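This is the structure I have questions about; it appears just below.
Complex shown without one protein chain; remaining protein chains in place.
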Amino acid sequence: MSRFVVRRVFEIMVVLAIMSLVIYALIGLMPGDPVNVMIASNPHLTPADAARLKALYGLDKPLLERYAAWAAAALHGDFGYSRLYARPTLAVLLPRLGNTALLMGASFALTLALAWPMGVLAARRPGSWLDDVANFASFATISMPSFWLALMLILVFAVQLGWLPPGGATTIGAGGVADRADHLVLPVITLTLVNFGPHLRYMRAAMIDTLNHDYIRTARAKGAGEARILTRHALRNALIPLITVVALSFGSLFSGALVTETMFAYPGMGKLIYDAVLGNDYNLALAGLLFATLMTLLANFAADLAYAAADPRIAYR
Amino acid sequence: MRRALVVLLCLLLPAAARAAERADELSIGISQFPATLNPLIDPMVAKSYVLGMVRRPLTTYDADWKLVCMLCETLPSFANGLAQKFTLPDGKTGVRLTYTLKADARWDDGTPVTTDDVIFSWQVGRNPQTGVAEAELYRRMVDVKAIDARTFTVTLDRLTFDYAALNDFEILPARLERAAFARPVEYRIRSRYDTDPTARGLYDGPYRIIEVSPGSHIVLERNPAWGGPRPYFRRIVVWAVENTASLEANLLAGGLDMVPGELGLPLDEALAFAQRHANEFQIIYKPGLEYEHIDLNLDDPILADVRVRQALLYAIDRNAISQTLFSGRDPVADSFVSPLDWIYTPDVPRYAHDPAKAKALLETAGWHATGNAVRHNAAGQRLVLTLATTSGNRSRELVEQVLQSQWRDIGVQVRLKNQPARVLFGDTMTKRKFQMAMFAWFSAPEDVPRSELRSNEIPSPANSWSGENFVGWRDVEADHLMDAIETELDRPKRAALWRQLEALYAEQLPALPLFFKADPFILPKWLAGVTPTGHEYPSTLWIDQWHAVGRGAEARAQ
Partner (left out) sequence: MSALVQPRVRFGGGVLLVLTIAVLSTPFLAQALGAHADTVDLYHRLAGPSLRHPLGTDELGRDLLLRLLEGGRVSLLVGITAALAAAVLGTGIGLLAGYFGGRLDAALMRLTDGIIALPLLPLLVVLAAADLHKLGVPAALRDSDAMSLYRIIALVTLVGWTTVARLVRGTTLSLRRQDFVRAAEALGASHRRIMLVHILPNLATPIIVATSLAVGEIILLESVLSFLGLGVAPPLASWGNMLTGAEETIALAPMLAVYPGLLIFLTVMACNLLGDGLQQALDPRQRR
């Protein structure tokens, strides 16, 4: 087992290293550089100024040399300076990470809290009206564009009814838990609804599968109550393949968070990455994307470990 | 149950109640947080807005676009003898100016602003390693000498009509910044303005900074050492809110008192906001010096013909666009000179919306049309052009599409190609890889557009793509006029030269003039004294005159 762990950790690091070079190269494909923007919008800058500023910011060296410098620093924990925010990259990134974690965590919990019970109930009586409702709900939410859902929610609850704020994380001059909760309501609802469909369907499929097994029939024959059968026998076994599903959905949860954060101007990592890429802030975009990749890889890894722990038939070597 | 509801309601509506109590506080919302607070590095509107509250320049342009003294006592001029012609070692004529700092000019730790600071600041500014963005002025200042603790002379290497304007000369506190300048190349990282912005002694304006929360807000309070009239507000908080919908929401909720025009809501959003909430706020639209225009690449064979350029301008209805999309707030431009600038003259060729005339001009230029199709010339080439502008700018995208439609009506097919600002300015414009490009210049009053229009400022491989004459205008007369204007000290004579230059520009059309953009200021009804300037020097330079009228006025008597 420990060999497995070591091997996976090694694999994760290799993937990260490859991704960092790929992303660095991609960002290097972006045209222009910030100094030129400064020049064109300021009539007083002369060409000598431009050359001077470029050299100062180190923008005149070739790509691989810059990557090597970045990588060397990164291994020491120095992810460089963010040009957009004029602060060390990590100082910009970490608070936003917290915001995104809050958003993703709250919505994920709500997603599972809604999807799993519905999936279980639908699986009990396939073809019933409850099942139809569940299926329709899952189809509808899978097909819905997340940004449109966000727009509709803003339209109804923020613009027309004025019950909730249209964006941001806090109200200026106020603060506190109630205010933050206020600002989280619409983003969390958006993210939850968008991710809810697949989890409902997987739970339903897994439960139906499990419920067809012999040991369920045995339990029924022995006179066990329906509820007990569902929870004690079926659910525990159905959860095992679902662990993989949950882990794989991490990546799409993050993508959904990017759109949601941009729509609601929520200061999280998704929006940060978007702003950094469009603002040509190499260091920040690189660090942000790497963090996102790392989190995804760790989620998968955790899922594998949980899978092994949950299913005694699996043993990793 | 009812109690819970009441508690809930109380939690949800705190902001409005709180705002009313803070009678001597002001919350300002801006759309970007300054990346740095160092006055020399990185020209940014957000930075100059905030620094306008806490620092004073030597001279500046006021809201009437006149040059005034801020830290100095008198503006040097030949009439009062404080300005004298000076022959430089190489024979050219420069000018020597004498300035005296105001007696009550003090840093916020109580120490006076002295010529020590002036000389130190000059040394920092002209050192090439410091990273100063606008080094041109410092290069022109060939010599700075102290006469006494408050008086000094500046020698400039050329005599231009705006000789007394040292607006971009930033005076730094020598005592505090000398340590950071010990290694000039590290100055921009070690300057106390960024490493320790709340330190005492960095600010000589009506306010000083007491708290900086990067990315979020900056808190300011009255500067006890300020010698001018005591500012009304005890405490000011500047919030950076990137999302304009949030800016609006916070305005309505009362968390923000005002959103300034320098960097607040875009005009079309402000207009929409005004439609819904005009009764609750005072909204000022200040047309300014942001000249929105379309640069035309004069080296393109199609655009090289002046008749084509004029036709393009006749074909578009700028009035209608201004009226419908911008509620008439953006005045139509006839040349690069704003109608509010004293050198403006209406005596230039004007191009009213006249599609018939446009079509006639194109015919004369050899572009023929069959029916509604795209025109073609004798060689069979189609009249197709490309228009680029900055992507992500909603109102520009809308204007583009209107123009495209109006040009289609005269048989010109225009393709739209939008790029992010950094691409457009960094690559496309600089290397002149465009046909038509729509963007804005932001300038100062009576600013000679040397780098944009002079023939020696055309970017090319030979000069490493420097200069901003992207259109490639090579007009001998225009060059002469620009040179003459710069050195003409007599106002009426200069005005005549400006008139000639404007007329030439409007006739030759190296660019299509569109509008001068207006900045919307959204202010609470009780706020008075805010004077939008309309140019690059912000309204906060007069923040000591802002005050509240009829809003708990008793509470502030302290």
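Should a chain be cited, it is by its letter among A and B, assigned in written order, with residues numbered from 1 in that chain.
Throughout what follows, a residue touches a chain if its C-beta (ideal position, glycine included) is under 8 Å from a C-beta of that chain, and two chains touch if they have at least 3 such contacts.
A quick note: this is a predicted structure, and the numbers were derived from the prediction, not measured.
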Touch with the omitted chain, as defined above, among B:282, B:391, B:455 or B:500: B:391
Option from A:9, A:72, A:140 or A:309 whose C-beta touches the chain left out: A:140
Residue touching the undisplayed chain, where the options are B:87, B:275 or B:370: B:275
Absent chain, residues of chain A that touch it: 15, 23, 26-27, 29-31, 126, 139-140, 142-149, 151-152, 154-155, 159-160, 205, 208, 247-248, 250-252, 254-255, 258-259, 262-263, 270, 273-274, 277-278, 285, 288-289, 292-293, 296-297, 300
Interface residues of chain B (partner: the chain not displayed): 244-245, 268-269, 272, 275-276, 317, 320-321, 324-325, 386, 391-392, 394, 397-398, 400-402, 404-406, 415-418, 420, 423, 427
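Quick note on the criterion: only the chains that are shown with their structure count from here on.
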Footprint of chain A on chain B - complex, ascending: 8, 11-12, 14-15, 18-19, 27, 29, 33, 35-36, 42-43, 128-129, 131-137, 168, 185, 194, 214-215, 217, 239, 241-243, 245-246, 249-250, 253-256, 392, 420-427, 429-430, 441-443, 447, 449, 451-452, 463-468
Residues of chain A touching chain B in the complex: 30-34, 36-53, 56, 83-87, 91-92, 154, 158, 165-168, 171-174, 176, 178-179, 182, 265, 267, 278-280
